[in-house]
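Left out: one protein chain. Kept in place: all the others.
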Amino acid sequence: MIHRFDVIVVGAGGAGLMAALYASRGAKTAVISKLYPTRSHTGTAQGGIGAALGNMEEDHPEWHIFDTIKGSDYLADQDAVKILCEEAVGMVYELEHMGLPFDRTPDGRIAQRPFGGHTNNVTKQPVRRACHAADRTGHMILQTVYQQCIKNNVTFFDEYQVLDLLVNDEGHVAGVTAIHIDSGELHTFYGKATIFATGGFGRLWKITSNAYALTGDGVAVAFRRGIPLEDMEFYQFHPTGILGLGILLTEGVRGEGGVLINGEGERFMPRYAPTVKDLASRDVVSRAIYLEVRAGRGIGGKDYVYLDVRPETVNKYFVEDGVKNPDGTPRRITAQDIRRKLPDISDFCKTYLQLDPIKSPLPIQPTAHYAMGGIPTNNNAEVVIDAQGTVMPGFYAAGECACVSVHGANRLGTNSLVDILVFGRRAGQNAAIYAAQADWPRLPAAAEEPARAALAAIRNGTGREVVAQIRAEMRSLMMDNVGVFRTEALLSEALARLRDLKECFSRISIMDKGKRWNTELLEAWELGCMLDLAEVTTVAALTRTESRGAHFREDFPERDDVNWLKHSLAYLEADGQIRMDTKPVTLGLYEPARRVY
Amino acid sequence: MAAHIGSSARSRSKFELYMWFFTRVSGVLMLVLGAYSIIYANLIGGPGMMDAAAQTRWAFFPISFHVTASKVEVEPNFQNAFWQFYGLLLFLLAATHGTNGIRVILKDYVRQPVLLAWLNALLFIVWLSMLGAAVYLLFVAQGVS
Amino acid sequence: MSKLARVTLSQFLTYRGGQPMLAWLLHRIAGIGIVLFVGMHVLAAFFLYGVTGGTANTVANALTEFYESRPMQIFILFAVLYHGINGLRIVVLDMWPGLHRFHREAMWLQWAVFLPIFLIPAFLIALGIKIG
Partner (left out) sequence: MKVKVKVRRFNPEKDHRPYWGEYQLEAQPTDRVLDLLVYIKGYIDGTLTFRRSCAHGICGSDAMVINGRNRLACKELVKDVGRTIVIEPLRGLPVIKDLAVDMEPFFRKYRSILPFLINDEPPPYTERLQSPEARERFDDTTKCILCAACTTSCPSFWANDSYLGPAAIVQAHRFIFDDRDRGAQARLAILAEADGVWRCRTIYNCVDACPREIDITRAIGEVKKLLLVE
């Protein structure tokens, strides 16, 4: 079945919905999502959205720009960061006008809290920049933007999973092939402009904060269609995931005063980041945790530390650090404040740890969280396919699946929400403008065939390999070898074993041969995507012989601006090999400097 | 797939609101009326003159038939215009409360609209007949006994 | 598509709702019971006084015999008291929605009020003891 729309949006998280909302104002728009939109992973974002409103204390978008660039370890494109941080302010107001229930200050303005890496550029102290709705800011953003889509009668194709990107011989994108999960039928979505907002791929790692759905389908599909992937070696590990499960405990916990404590009862972050301490950026904190664990200072000598947000602990360090409220009075928190400001966190801890954060410290470990890399785009969210910035006509990407790059080598907390909205909006606007003036691209002949063949190969496979087994091995491998600390030996081993796993993957079989709701088939297909992305990530990590942001090579522990102040691009060659290339970083605002917190 | 925003041509009937409120008010009122009857029965007849069953019957519904087997003087204590109208009010409340309750249950479980309409019509007739019977018993039958 | 949407009686009964679900079920059963009882009673009375002028009437006798049987008496007592007290709980919660927070406590309070009021007379009826 063929559906014709001017603009096709794939993915219904924050970026997809924002793109759809704006595109639908000027073009016939469809949103395709493998989940119901309200299930999207944007909904799990907790702590806040960064914007320099200055509601609590002095703040400026310029400071936000600087923090983002510094957080990125100077790998972000600075023109894009400028757009991100300047549009963030208007974006937050727009969300408020859409009805988002932000928490409020006593005088009725949007409340803000400190977050890792956000600082007052003069005093270097943490600044309150994260606008929040309790600890469910992402949930409220997702709901609010979805509500606006309902209001504007956006057309949704819920539970349709995209399997292929349609690229014609002229190199124009003509839409996508998707499977209707319920019927098992393939549908062709034929459009003038296609926007990918398919999210990340945290499921590559064993311990992850990411949902089951985050298997990187969109990124893999684009990669297989010849689009290079940018900066894939940069994958962020969030420092505070619940031990063993990886469920996120927001940075907002530390924003409210929570501290990290090692097995000796010591608050160790001041040793790694003397100025902002526990509110250093995520790569720094995650590495610090691993270093403590390696030095035998994990809790009970094991591989985790405590996040302590008990009021007595927090207030003790507030006194020690001399932390003040905006009005100059000494800052204190009570158990009541924690319950009110972090209700979901309290709920997670009770459900999964049987611990009350007010009474007990919380066992945490770094958890795979966010892909800085992805489908390369320019500032208009148009996908670019080479180092020269050549645009692929009719193709847009936004959100975690895209790499603008505003996050560089390490994303600052709260900036993912800004990214999805600002660049989601740009993708929607630009796609609608493009669709209004572009001709219909030629639809490739037998457009559905590649997807049909891919599924048939899985469905008819008669090998003895088990999908779940391969998936589990891949995730352990990525966690152990392509995690926070990397070396050539670890990465080479990972690459060899990933290629073995890919070989195994060609010999799988599945039990479910039916058509309707065959999620076993789709999970197997998703595993193929993940294996591709795992390989790209590993190859990219092997290639970059320096340490920058989230990518830390123990064999190359220093940042190397001479050779590596550039983005990487990974291309899939016709023979299945991955070819690495680079492209320059856009500077212009701040020259790379040593990064200390 | 496309969102359908609620049509503007919605009826703005407040019937359900009124019935919901009536159910609550009548329920409380019936409890009050029942309590008053049993207090009155005890004040007039006392435990010595009426057995528990008679008191209960009187409390549930104040009609002189309910106490005729007692040792109390039915007339004029229990058989006068006050108690006739008291009984009528109680019965009106009870019958309407109960009929509405049945209507609500039918609305829950009967899914064919035509059948539901017939059952509701039948229910309405039963309600009217009950009221008729009650008026007859309270004002005619009781009057002649 | 619309397969297995209808909730069957067994699915209904195997859902482990809390006490309020039981209360609601009892409230409905009691309500229907009262309507039937009152209906029979009015009908019997109407036949007795309206049709045969106070003398014996077969329809009235049969109905009266049924609802004056001891189990029926206990059931009616139960129905009226339960429906009344449970109804009162709902009215109170409806009028002050803030009290919904205490809905579990309200259930226990309701049992504490209902049980003595119901059990003592029911016990007497069951034993056939008359007071007065």
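Every chain is named by a letter (A, B and C) in the order it is written, and numbering of its residues begins at 1.
Here, contacts are C-beta pairs under 8 Å (C-beta built on N, C-alpha and C of every residue); 3 or more make two chains touch, one makes a residue touch a chain.
Values in this document were obtained by computation on a predicted structure and should not be read as measured data.
Across the entire complex, contacts from the unshown chain go to A, B, C. Of the listed positions A:His3, A:Arg39, A:Arg497 or A:Lys566, the one in contact with the omitted chain in the full complex is A:Arg39.
Note on the undisplayed chain: of the listed residues C:Leu63, C:Ile90 or C:Ile125, the one touching it is C:Ile90.
Residues 3-6, 10-17, 19-21, 107-109, 111 of subunit B touch the missing chain (whole complex, contact as defined above). Residues touching the missing chain, restricted to subunit C, are 1-5, 7, 11-12, 14-18, 20-21, 24, 90, 93-95, 97-98, 100-101, 103 (touch as defined at the top).
For subunit A, the list of residues touching the undisplayed chain reads 35-36, 38-41, 43-44, 53, 92-93, 96-99, 101-110, 133-134, 136, 139-140, 143-144, 147-148, 150-151, 182, 211-213, 245, 247, 344, 347-348, 351-352, 466-469, 471, 510-512, 514-520, 523.
Following the convention adopted for this analysis, only the chains that are shown with their structure count from here on.
Separating the CA-averaged centres of subunit A and subunit B is a span of 64 Å. Against subunit C, in their complex, subunit B makes its touches with residues 24, 27-28, 30-31, 34, 47-56, 60, 65, 94-95, 98-99, 101-102, 105, 126, 130, 133-134, 136-137, 140-142, 145.
Subunit C makes touch with subunit B in their complex at residues 28, 31-32, 34-35, 38-39, 42-43, 45-46, 49-50, 54, 77, 80, 84, 87-88, 90-91, 94-95, 121, 124, 130-132.
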